[in-house]
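Read through the structure below, which is laid out as structure tokens, and then see the notes.
Complex shown without one protein chain; remaining protein chains in place.
We just call them A, B and C in the order they show up, numbering each chain from 1.
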Amino acid sequence: MHISTNPWVWIAAILTLAIYSFLYKDNPFYKFAEHLFMGLGIGYGAVILWYNSIIPRLWNPLAHGTSPSRFYLLIPVALGLLALSIFSRRYSWLIKYPLAFYMGAVTGFSVPVSFEAYIFEQAQGTILKHSMFSNPWLGISNIIMFIGVITTITYFYFSKHHKGLLGKSARVGIVYIMLAFGASFGYTVMARISLLIGRMQFLLHDWLGIIK
Amino acid sequence: MRRTFPLVIAFIMGFVMMIQYFIPHPISQKFYKIMVQQWLIIISIFFYVFAWRSFGLYHINKIKRRKEGWWASVVAFVGVFFMLLAGFGDRIPGFGNFIVKYFNFDDLYNYMFAPLQATMFSLLAFFIASAAFRAFKARTLEATLLLVTATIVMLGRVPLGASLWKGLPEVVEWILMYPNMAAQRGIMIGVGLGMIATSLKIILGIERSYLGGD
Amino acid sequence: MGFWDRFLKIDRRWIFLVVWIAVVIPLIKPLGLPTHITPPVQKLYDFIDDLQGEEKAVLLSFDFDPSTMPELLPMGVAIIRHCFAKKIPIIVYGGLYPQGVGMAKMAIDMAKTDFPDIVYGRDYVFLGYVPGVSLVILSIGESIQGTFGNDYFGNRLDTLPLTMSVDNYEKIGIVVDLSGSSIPAAWINYAYQRYGCRIGCGTTAVSAAQYYPYLQTGQFVGMLGGLKGAAEYEELLERNGIPTGRREATIGMDAQSVVHLLIILLIILGNIGFFYVRRRERRV
Partner (left out) sequence: MILFILFSTITVKAFDTPNDGGGSITIKAYNVPETVKKALVYRKTEGDTTYTFAGVMSILSYRYVDANSTIKNGKPYYYRVDFYFPDTVISVESDSPGIAYAQWYDKTKTSSLIFLIVFSTLVLVFIQLAKKDPEGLYIRKIPALDAIDEAVGRSTELGKPTFFVHGLLGITDAGTLAALTILRRVAKKVAEYDTPILVTNFDPIVMTASQETVKQAYTEAGRPDAYNEKNIIYLTYEQFGYTAGVDGLMVREKPGAIFLQGYFFAESLILAETGHSVGAIQIAGTTAKEQLPFFVAACDYVLIGEEMLAASSYIGREPVMLGSVKGADWGKAFLMGVIGIGVVLGTVGAILQSAGNGALMNVFEKILAFF
């Protein structure tokens, strides 16, 4: 057994135990760790924002750049400043400008990308290809998948009563959905235990030195 | 001016960003680059002010009124102070070396921030067990399917499952590759269409809840 | 109230305690169960292995933070070891989010101990964080030098031999993204969709299920899923004579098995209790 002599390791271990104490019940140790964590999060965000956005994207090009086009950067700055109008009662509506600009641009470029990733690739993968019948078992599997995709989509059909064929199909769809949820749940268990193992290795190895 | 003009801006930006996807010409690509690499990032910087303000007001209020557990709000500010000190402290004249040596950003990150994150996340190992125990009851056909697949997959994902029955990992792989994927795809296509419909409504100015109602 | 009634309403803290014991005991006394290699891991390994002598680099992106470190860090270490051993140039990228940089640094430090002849700048380059997320992925397609300017240590990228020859996706054989979130999908959307760069991913066990569609459509070359995926990669390194160091992932797999069995047992007992109580209530 080699207990760590590094004060930082002790701090980490104490904070770890403070969070775990929440499993028993809420207590001042947890509350301490929780609030420290939230504070660190805010501070961390600010530091990162400064070094990674403000300095390289804004300050460096404006202060040290030479290209005349750098002054265009003042347009988004102006838009960003408009957002601060929210603190004034009279001009708070000005925030709608940067919001609208931001929302419009981001949703605009996400539309075609969503088509490709969410719809085209998934639809294409579902259409049965010649190679998917290379053996009977593969063929059956792919047909099972095809039925699953179609029935799941029908479950998300909102503008018709789920009766008759649509009702039956949606019912099959929910069976597939539950099966998938079960699979995801079972698959996830592993990841979560990995995390616990990671923390236990820290406590037992790095801190207490019980295991090698 | 107050209501219509922002919607016009959203429409123009949305439309332009949408069609630039189809235009390989350098003019379109350059426009795209300037937008996404500079402008949008710069605009988003300013919104952080709201976050800081809300955080500050919430905790100051607690401390001022000496609400129950107000000391924890002091701890929250200590956390902010620690991070700022470690992040910017090296610039303080005559003090910078001390900070770098005993209170540097990496240490603070690795021994305070990171363990908190990882421990909080690892609570899931406990919760997943208690949730499975409580919720996985064979009440209906759907619930039975859920718990049976979950059990099979759990067993198949560890080496032990393969020692029990050699074919188990393949069965699990099959479940994940076919029925599971079918439902995932169905959900994805649905969400994708819903998202695109929402995006179109934003661009066309029909959806405006983000502007805080009318 | 009978035994089963009380069992079904058991304080969940007892479950927590049992889970904790089930994790700690195998860690102290490993059981030594064997590792089976699955196809997605083999495919990723082979793809990277085939880059040897191709003059194309691997871009390894660390898009995770300490919360998913136990699963993803061993993957990063194993892939870096693989590249170092086979002299495949590798760009270690601290990731699209700032938290990844610390992870990447840790992985490099852990991996390079067994490879004394590796030279920084020639065999690997370490890139730090620049903001923008998906925008950075696109920007790399134009120019790595233009996107980053300097490496993590502040060296100009146009002075390092590796980044002088590798400046965008054309010279990158594969991007391997290590992430427990939806970021691998962003690499597909932007790097693969727009620039045709091949993507592989190392992800947490939970996200692995979500990425199977991408694997089947060929959008991902291969995938490492969770601690098991990392353990399999370690096993492949071992089989190919590459030094693996302390096999963190393999050690953790034993505890996995025990807890999995425990949860399955809990589900079975819970259902026995459920049916017992229901039958009795129906009789009444």
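As a working rule, contacts are C-beta pairs under 8 Å (C-beta built on N, C-alpha and C of every residue); 3 or more make two chains touch, one makes a residue touch a chain.
Since the model is a prediction, treat every value here as computed from it, not as a measurement.
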item: Neighbouring displayed chains - absent chain, whole complex; value: A, B, C
item: Contacting the left-out chain in the complete assembly, out of A:I86, A:I144 or A:V172; value: A:I86
item: Of B:A86, B:A162 or B:I187, the residue in touch with the unshown chain; value: B:I187
item: Subunit A, residues in touch with the chain not shown (by the definition above); value: 19, 22, 25-26, 30-31, 33-34, 37-42, 44-45, 86, 95, 99, 102-103, 106-107, 110-112, 115-116, 119-121, 123-124, 126-130, 133, 146, 149-150, 153-154, 156-162, 177, 181-182, 184-185, 188
item: Subunit C, residues in touch with the chain not shown (by the definition above); value: 12, 67, 170, 180-181, 206-207, 209-210
item: Touch list for subunit B against the chain that is not drawn; value: 18, 21-26, 28-29, 47-51, 54-55, 57-58, 61, 69, 116-117, 120-121, 123-124, 127-128, 130-132, 134-136, 146, 184, 187-191, 193-202, 204, 206-207, 209-213
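Rule of thumb we're sticking to: only the chains that are shown with their structure count from here on.
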item: Furthest chain, CA centroid comparison against subunit A; value: C
item: Pair joined by more contacting C-beta pairs (A-B or A-C); value: A-B
item: Distance from the mean Cα position of subunit C to that of subunit B, given in whole angstrom; value: 18
item: Subunit A-subunit B separation of Cα centroids, rounded to whole Å; value: 3
item: In subunit B, residues with contacts to at least two other chains; value: 36, 40-41, 109-110, 113-115, 117-118, 120-121, 125-126, 128, 132, 147, 150-151, 154, 157-158, 176-177, 180-181, 184-185, 188
item: Where subunit C touches two or more other chains at once, by residue number; value: 16, 19-20, 23, 67-70, 131, 205, 209-210, 213, 216, 226, 228, 256, 259-260, 263
item: Subunit B residues within the subunit A interface of the complex; value: 2-3, 5-7, 9-18, 20-22, 32, 34-36, 38-52, 55, 69, 72-73, 75-84, 86-88, 105, 107-126, 128, 132, 141-143, 145-154, 157-158, 174-193, 195-196, 198-200, 202-203, 210-211
item: Subunit A to subunit C touching residues, read off their complex; value: 23-24, 48, 52-53, 56-57, 113, 116-117, 121-122, 124-125, 183-184, 187-201, 204, 210-211
item: For the subunit C and subunit B complex, residues of the former touching the latter; value: 12, 15-16, 18-20, 23, 33-36, 38, 65-70, 102, 131-132, 134-135, 138-139, 142, 205, 209-210, 212-213, 216, 226, 228, 253, 256-257, 259-264, 266-268, 270-271, 274-275
